[in-house]
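All protein chains of the complex are present and in place, except for one that has been dropped.
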Amino acid sequence: MFEIKPMLSALWRNKISALLIAVQIALTLAIVSNSVTIIQERQQKIDRPTGIDVENLIGITFMPVPTEYDMAGAVVADLDLLRSMPGVIDASVTNQLPLSGSGSASGYFLEPNQEIGDLTANYYHTDPHFINTLGMKLVAGRNFREDEMKILGAHDNQISDVAIVTQQFADSAFPEESALGKYLYSGRDDHPTKIIGIVDRHLGAWPSWNLAGNVVFNPMLITGNHKRYLVRTEPGQRDAVFKQLEDKLAERDPQRVIHVETTEENKRQSYSGDNLMIKMLSVVVGLLTFIVALGIVGLTTFWINQRTKQIGIRRALGASRSNISRYFLVENSIIAVTGLTLGGTAALIINEAIANNFSQPPLSLSLLIGCAIVLLVVSLTAALVPALRAANISPATATRSV
Amino acid sequence: MIGYYISLAMRSLRGTPILSALMIAAIAVGVGASMTVLTVNYMTSKNPLEHKDSVLYAVQLDSWDPNESYNRGGRGNQIPWQLTYQDATALLRSEIPARQVAMHRFGFTVTTDDSQVRPFVANARVTTRDFFGLFDVPFKHGGTWEKSADETPTLSVVLSSATNAKIFGEKNSVGEVIQLNGEPFTVVGVIEDWNPSPKVHDLNNGAFNDSEEIYIPFGLHRKFEIHSWGNNNGWNSGGNEGVTGYEAHLQSESVWIQYWVELDSAAQKRDYEEFITNYIRQQKEQGRFQRPLKFALTQPSEWLVLNEVLDQDSRVLAWCALAFLLVCVVNAVALLLAKFLRKAPEAGVRRALGAGRGSIFTQHLIESGCIGLLGGLAGIVLTLVGLAGIRVLTDDGFDRVAQMDWAMVFAAIALAVFASLLAGLYPAWRISRTNPSVYLKTQ
Partner (left out) sequence: MLKMQNIRKSYRTDTIETHALRDFSLEVNEGEFVSVTGPSGSGKTTFLNIAGLLETPTGGQYLLDGQEVGNLSDSERSRLRNEKIGFIFQGFNLIPDLNLFDNIDVPLRYRGFNAKERRRRIEKSLEQVGLSARAKHLPAQLSGGQQQRVAIARALAGEPRFLLADEPTGNLDSLMARQVMELLEFINEWGTTIVMVTHDPDLARRAQRNIQIVDGQVSDLRQTIAQPEAAIA
């Protein structure tokens, strides 16, 4: 019924055009499947839980004008002020802002006086309010006590007695047992830092870092030439609090320059590269599919115009409308499947290349097949319009001689 | 004859408006997508120091951990990007380079006597005086500071033209005093607008960030306990015995100073290489530089490549865009073939009337070229739309990158015409080879 053999020989006579469509479909599958893989990976990365209350956090950075400045005193006064503001849940002092792209990391050893074999982690110098301020969950151990806070100069030896770490860091440092009560050391040093608590999750300052999630918190205030605070507001209060912060802090002490930013904005900026990649690749995928569909419509229309008479003759000889449209749909399927087979192979080869050269994620077979099915449907839909029109060609065409 | 072919092409395009629009749209979309990506990549890879590429070198010394080589995310040449403070000050003593710059980024609070100007934090570049000469930074007023200011604390400052405008309006502020971190600094110079993109002289702190607002002499480190507002990497946290506080930081193995030299001749470069080799040998004797002797002098153009200013995502996008264009070309081949074959009878008549195969081929190739030209013009519009989209999606620094210059406008048209000529090659050849007699008979 499908007249596969005459159809194939008709295709063979139009082989260049058919091949061009197949090549388009092949290239499209190769590009689309690889793009979708990258899009998926980036989206998963952005969607990772941060472990913190991103929507309600505000970061403050200030720099005093005078060179001689009582930083420790200012921090106590500022935090009292911040915590007393209506709409504020809690506030902490910190050396870095989460998800901001700017922060510090250090190597940690599990034995004293080591030179090699350290684990790198992003670290915070903060205070006992940090768990509540960031909205994290303590899964084991305890929080810092006020008396564990160390106040140090910018160039003092900044080693803490106690630390809280993320579950991820705890697991990579002590895969076999609980990290609670274990000790960490700096390189070439024997001062122990005891792990007293574990929080479930925190991505740290650089969400795109390959070790993001390895975070160590220390109860410490470094009196450098600038300081940062984190403020967590009640839901819905962030923007109202945000507006007052600079004025309130300047009112308490005008001798400084203050910068306020939301963690949500920091997060957006940190992921802007990934976001750009997602948007650009989505546009490419969309346009490409559209272009291929246009190409198929154009060429199928052309073929049908070329064969108007032939179609008329077939109709006159008893072919039904559905026979005619089915003919063109089956013909299109043959081309599309050829293209998709070629394209699937090309997709895997290209993926191999970009995975090796540009550190992009591997392509899964199920995704490749999914994309192929979508493209097949697009191709058939594109062919459907002219195919239905072909079915409307009158059998009388056959008898018209000129 | 070309004019005749062009008028025929336009007539033919008008004759099949839908198919023509389809082809022009396909080429335009392909060109728009690829030019958007290529423009960003082109602007990203620009070398603002092109004109001094052969004489400038970024200096790297391998002073890193004997246990493992320097490695930052797999990029670079496994030598630290920056120098330690002690190495930088030692290199500064060399008299071989025509100019040399040790520098890093920092920030100062700025206050003035004028109560109208609110205190602000200014991004500062702490640098030696040669900075302006070495990187060809033009002065609007005044000039750089005295040589002595690079070693002994001198409260001098050079302002960017925007900072000058912010504090003093359009006035020449040379000789005026501003407070930086509460200390009085005398303005010795104001530079013209200078904002190279990418910021090749400092790729560590955002390759597309704006240039600094103030420039401060290198001799002030101890006075202000200046550290780097940028990458600061160390491996030996122990430090020297008995030295504590800021002095320990200056004598540590932390790398945080960027170093550039200007070497005017090959001989000068050889001498300088020898100088560095000797320096490292001498340091080795004192127990430092325990890794194999290694250093690098890198020209700006290579420095951009080494730092992967054009990141991997951009490369993936570039390939993706070119593949997209390829699909558009294949699409155009198919549609042109359909269009030309439909006009085969006309070509047959022309052949009968004396047109050679070459004429028919040229006529159709020119028709493809016209489609490309129109597609290219539409593609430029789409590129502008795409770049506007990128500016919306990215942060401030990228604004200057997502811009089309004239070279890119011409490149867009050239790409479109090239793509469509390529696409037209086979269909035009095919139609020129068709036996005319087939089409001359009725039916």
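Going in written order, the chains are labelled A and B, and every chain counts its residues from 1.
In this text, a contact is a pair of C-beta atoms (placed from the backbone, for glycine too) under 8 Å apart; a residue touches a chain by one contact, two chains touch by 3 or more.
Being a predicted model, the structure only gives us computed values, none of them experimental.
Within the full complex, the chain left out of the display contacts the shown chains B. Screening B:Asp65, B:Glu247, B:Asp311 or B:Glu346 against the full complex identifies B:Glu346 as the residue touching the chain left out. One of B:Gln78, B:Ser359 or B:Gln403 touches the chain omitted from the figure, and that residue is B:Ser359.
Looking at subunit B, the residues touching the absent chain are 1, 4, 11-12, 15, 345-346, 348-359, 435-437, 440-443.
Everything that follows uses one rule, which is that only the chains that are shown with their structure count from here on.
Separation between the centroids of subunit A and subunit B, computed from CA atoms only, is 25 Å. For subunit A in complex with subunit B, the residues that touch the partner chain are 16-17, 20-21, 23-24, 27-28, 30-31, 34-35, 38, 63-67, 115-116, 153-156, 186-189, 210, 225-226, 256-257, 259, 269, 272-273, 275-277, 279-281, 283-284, 287-288, 291-292, 294-295, 298-299, 302, 305-306, 354, 358-360, 401-402. Partner subunit A is touched in their complex by these residues of subunit B: 19, 22, 25-26, 29-30, 33, 37, 65, 67-68, 73, 107, 109, 111, 119-121, 179, 181-183, 224-225, 227, 235-238, 244-246, 248-249, 311-313, 315-317, 319-321, 323-324, 326-328, 330-331, 333-335, 337-338, 341-342, 386, 389-390, 393-395, 426, 430, 442-443.
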